[in-house]
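The structure follows.
Other chains dropped; remaining ones untouched in position.
Labels run A and B following the written order; every chain starts at residue 1.
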């Protein structure tokens, strides 16, 4: 699944670049949508991200492409790899701006850890 | 291109359903990202949408799938068809929740209408 976001004036810090924390918020939202679609009828909460590294500043007007792939399904948790590319001006560039692995745990209505029901 | 949005508490009207105008805002943003990616290095502004019809109320927690396809490229303008599906609980449903055609005109830095440069 690919997902796109455009960096708008309302997303910027006082030096005109995107907050690192805002990028993490987008990564979480996009992966949350993905896990909700992959396991319909079940509920998930984020439990962790790998070590986070920001190597490239991101500017206003930049369009970001988020590539989100399921890489591991455990008994009660699931992990996605999210890569962020620059998607404009130079068409989809090969350069990865940001990458992380984000994990979710399946929970029941009481918020207790619950077994993931795989679809056939 | 497919795009997903989750309907959150901050998007709702006072009866707990999504504002029609908020859905149109999302359609415009998603198609704007699409046209910016399809014609890199050129700038576009929205010039119109077809007659708009909302047939299905949309509730909190719903994940929406936006399918955005380029349907017409003219000398200075381009049109996308956007279909919105319900994407959760019942996996990708066939039922179209919303559909519209949205058009953009290519403009230069002075804001004047400009010829679309097609990529080879």
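Just so we're on the same page, a contact is a pair of C-beta atoms (placed from the backbone, for glycine too) under 8 Å apart; a residue touches a chain by one contact, two chains touch by 3 or more.
This is a predicted model, so every value here is computed, not measured.
Asks: Whole complex: how many copies, 2 being shown?
Replies: 6
Just so it is clear, only the chains that are shown with their structure count from here on.
Asks: Between chain A and chain B, what is the gap in Å from one C-alpha centre to the other?
Replies: Once rounded, the distance between the two centres reads 22 Å.
Asks: In the complex of these two chains, what residues of chain B are touching chain A?
Replies: Its residues touching chain A are 1-6, 29-30, 32-33, 36-37, 40-41, 63, 87-91.
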